[in-house]
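One protein chain omitted, others in place.
And now, chain A:
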Amino acid sequence: MSTISTALRNFKEPTKEQLTQIFFSLPSVGSLDGTEKTPAQEVEKMDINAVLSLGVQGEEDAYAGKLYIMSPYLAFASLDRKSVRFTIPLSTIRRVERLNARAGIYALSLSTWHGAKIIVQLTSLRPTADLFCSLLRDALKIELQRGQMRAVKGFVKTCYSEALVSTTSHVADNEREDGSLISEEKDDPVPRESTYHGGLGLKYKFPGDPKKLREASKIKLWTQYLRAHGRNLTLLRYPQCTRLVQVGLPNRLRGEMWETLSGSVYLRFSNPGYYEELLEKNTGRTTTSTEDIEKDLHRSLPEYAGYQSEEGISALRRVLQAYSFKNPELGYCQAMNILAAAILIYMSEEQAFWLLEVLCDRLLPGYYAPSMHGTLLDQRVFEALVQRCLPIIHDHFQDVDVQLSVASLPWFLSLYINSMPMIFAFRIVDCFFCMGPKVLFQVGLAILKINGEKLLQIQDDGGFLNLMRDYFASLGDSAHPNSPDPRARAITRFQELLLVSFREFSVITDEMILSERRRFRSEIIHSIESFSKRSAIRNLKSLGRFSKEQAGLVYDALYKAMCIVPPPPDAPPAPTLVSPGDVGTEEKPETRIELKTFQFFLSEIATWARDERIVSNGFQRRIDREIAEHEFIDRLFFFWDTSCRGALSFQDLIMGLDGVMFNDLMENIEWFFNLHDKNKDGFLTKDEVLTLSETFLFIFRYEVGDAYLGAVSRFMTNAFEYGDALLPPPEDEQPAQLNEQGGETPPAVPTNQPYLNLATFRMVVLADEVLESFFETDLSASFRLEPLPEMELPVSSSGLLDNIWSTIATDTNKKMFNMFTDEIGKTIGKHQVVHRPSIGRYTKLEEPKARESLLTPSMRHSASKSSLSAESVKTVATSTSSTLSVDVSVAGPGKGPLPSSGSGFSPLPMLHAANIALMERTPFAIDDAKDDEDESDEDLEGGDNDDQVMDEVDAFLEAHDSGLTEADKEVAKDLLTAEPVK
C-alpha cells in the first residue's frame, strides 16, 4: 500500500550553463510543455568581458563584468556577481549602435524600449567582439520575426511600475522617434485596455500601517530608481536596488518587484495566456491535489480580510489548482497555500502562478515534492551551517537532544510567513527574491545567534519552540529598550535581525549552499529511500513466509528494476484504481510495475530469467547480463497479477515469490502445473503440455550437458504416453477419486481439451530423477534473494587504474570499451563466451569423449581452486561493471554431486574452462594496475605462455557452444513435431 518513487535518483547536478541560467533567473528551456517553442530557437550562447555604464551623465560608475547572450535574453553580471546585474529580453532592445570611440575601444550602445541607454564596452579581443555582435544581431532578428517586439508594449502595461513612472513623465511614449537598428513597429495596433496587475491588497488593504512603513517615501525612491535604471523587463540592478529592497518594498510595488527580481516576469512575458488556458482546459477536474487544496483554502492567512471573502478564496483556489495541473507530479503540498495566499495579496493570479512556478522549481527546489527531499536536504544543510557558524548552540542542542528542524522546518517551508508577523515576513521575502535562497539560511542563523544565550538554557524541543514563538512575537519591539541613545532605542528587533543576517552571515553564499547541498544530497536520498523502503515493507498486508530482511531484498530488486526500467510516466501509479463505489476496499495509490519492469525485476532474482555470459577476451573478464524474454516470464507475470490489473504491486511480487520460494517437492509440482493450466480447470491440454515443456527447455537452456535435455524429452514421451493412454474409453470417472488414487487412472474427457491432470503430471515428473530434483530444490532455489550492491557510484577499491576507470566509465563508454576489447580479443584469439547455467546441478551424464579430451589435465580443478577462481571473477566483474551484481558462486550449490543421481558428476566443464582462463588472467589485472603504461606488452608476454591452451579452450568452447544450442533447437523441434507415442 505505498508508492515507490525513483525520482530522486534522476537528480542531476546542474551544468555550468544551467547554473548561469539560474543565476540570471532565466526560464529553463523547455520547461513548458511545448508552448512557445519556435524551431528557430537554437539557443545561441556566448559570454564576453565587458564594462557596463549608463548612458546618462553623472550616474553610477562603470562596472566591469561579463555580458552574456543567451537568446532570447541578454544578461550582465559584474565581476563580484552581486553589485550589478541585469537580465533583459532581447525584444525590449530597440536599437544597437556601435559607438564611435577612441581607437581600440569597442563599445555598443543599447537602447531599450523605454529610452534608457546602456553602454557596454566589449573588452575582449576584436574578433571575439565581432562574433558577439553578429550573434546579437541574429538573435535580435529572430526575436523580431517572432513578433516578440510587438508584445512588449502590451505587456509592460500590466506592470505597475509603468503607471508609477508615467504619472510624472512619459519617457515611454516619447521614446519612439529614434527608430532602431532593426526597424520595429511604432505602436501597438490595439492598445490593451487592461491596466496594471495587482493583488488583493489593492482592494482589501495591505497588511501593516502605511505610515509606519513609510510607504510614500519608499515609493518616491523607487520611482526615481526605476526611471533611471529601467523597470520590470528591463530593470538594471545596481547596488542601490538591493539597498532599497532591504529596507522593504513598498506595498503597491511589491508584487511586481517580486516578479521581476525572481525572474518569474520572464515566464509570464513569454507565455501569455497560458494561465487562463490551463485553467480552462482543466475546468471541473478533481484530483487528490484539488481535494487537498479545498481543505486548506480557508486556512490560508485567514486573518487577512481578503481571505474572508469569496473573491480571495477563489483566486487562491485557482492559482493553487492551476499549479497542480501544471505540475501534477508535485501537485499540492501544504505550505504552498500559505505562500500563494501571501503573494496574492500583492500580485494578480497570473503573476502569482508564475511566481509559484519559480518558487517550486528554482528557488525552493524539491521543497514541496512528494518526498519533500528539498526540505529535508536544506534542513540538513542548515544544521551543518549552524554547526559551523554557531558551534556552541549546536553542541547544546546535541546535548539536550533538541532537533533544530522542529522549529526551522516551517521557517523554510513557508518562508517565515507562518512564523513571524506578516509585515516582517514579507520583508524577508523581499530579500529572498532579491538575493536568493541564501537569505533563508542567513536569517535562520541570525535568529539563533540573537537568541543564543536563551537557547543555551532550553532543555527540550518544547522550550525551543516556545522561545522562538516569543521572539517572533516581539520582533516589533525595540532591540535596545534600555539604551540611552534614542536612535538605538528606535531600532526594532526585526531591524536587528536583518542587520545580523546580512552583516554577520554574509559569508553564507548561494555557492556555499549549493556545495553543501551536494555534500548531503546522497545522505538525504539514502535516508528517504530507506524510510520508504521500511514503510513499504511495513505496509505490506502480508509478508508471506518472508522475513523482513528478505522482503527488503525483494524491495531492492524491485527498486532497482524501477530505476532501470521505469514504469511509463504517462500512466500514473494508480490508473484504474478506486471506483468510488467500493467503499471500504478503497485503496491508496500504489506503485505497480508493468511487464517490462517485471522482466528486469525477475532477472535480478531468478537465475533463469537472465542470460549471463561470461566473457573473457584477453583484456578483461566480465559478465554480461541480459534480461531473458520468454513466454514463461510473461505467464508468471499474469499468474501473479491476481487482481488482474495488468500490473504488479510490491505486495503481488511478495505473494508471488512466496508461492514458489518456500515450496517442497509436491507443492512445487503443483505450482508449476497450475502456472500452465490456463483455465484453471485442473487439466492441462495437449498444447499446454507442450508449452510446459518449452518452459522446461527455457529454464534449462544453459545447462551443460544432456541431462536436462534428456529429462525433458523423457518427460514429454511419458506425458504423451500417459495422456494418450488415458484418453479414450472411460468417460465418467470422478476427478476427486482420481486425485486420491494418485493419478493411476486419469480421466478421459473429450479429446484435445483436458489431457493431463495434476496427478498424472506428478507421476510423470517423479519418474525422472532430474526433474524430481529440479522440483525438490532447484526450482525454489533458482529464486535467489541476494543483497544488491549499492546503486550509487561504483566503489572500486583497487588502485589507480580503477579510479581512472570509474571516472571514464560511463555506461556507454563501458559498452564501447567492451566491444572494442571483444574485437581485439577475437583477433588475438582470446575471446570466449560462456553462458552461465541457471541451475547447474547436472552436467551431462555421459560426456562425449572427444570433447573431454580437449581438457588438459591441468585444467581439472579441485573444488577449492574453482571457488577461488569464482571469487576472482567476482572481483573483476564488479570492478568493471557497476550494474551487475556478479556472484559466480551462485552456481555453487549445483556443483555438489548429488548422491541420488548415481553416476559421479564432474564439475561443469564450461565453467571450469572459464575459470581456468580467469585464473590465468587474473594476474594481469594487478599488473595493469601497477603499471598501466606497459599494459599491452605485459599482456602479450603473459599471454604467450597460455596461447596454446587458450586456443584449445577457445576451440573447445566454440565447438561445444554451438553444438549444444544446435542440438537444443533440434531436439526441441523434434519434440514439438513429434507424434505422440502409442
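Everything that follows uses one rule, which is that a residue touches a chain if its C-beta (ideal position, glycine included) is under 8 Å from a C-beta of that chain, and two chains touch if they have at least 3 such contacts; residues count from 1.
In this text, contacts and distances are computed from a predicted model.
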Inset, instruction - If you had to name the missing chain as UniProt does, which of "Vps72/YL1 C-terminal domain-containing protein", "Vacuolar protein sorting-associated protein 35", "Ras family-domain-containing protein" or "DNA replication complex GINS protein SLD5" would it be? - result: "Ras family-domain-containing protein"
Legend entry - Residue touching the undisplayed chain, where the options are A:A129, A:L144, A:L202 or A:L376: A:L376
Inset, instruction - Pick out which of A:P302, A:P328, A:G476 or A:P787 touches the chain that's been left out of the picture. - result: A:P302
Inset, instruction - For the chain that's not shown, point to the residue among A:S71, A:N251 or A:S414 touching it. - result: A:S414
Legend entry - Which residue of A:S83, A:N282 or A:Q334 touches the chain not shown here: A:Q334
Legend entry - Residues belonging to chain A that touch the chain removed from view: 1, 292, 294-296, 298-302, 333-335, 337-338, 368-372, 376, 401, 403, 405-406, 409-410, 413-414, 418, 460-462, 465-466, 528, 531-532, 535, 538-539, 583-584, 586, 588
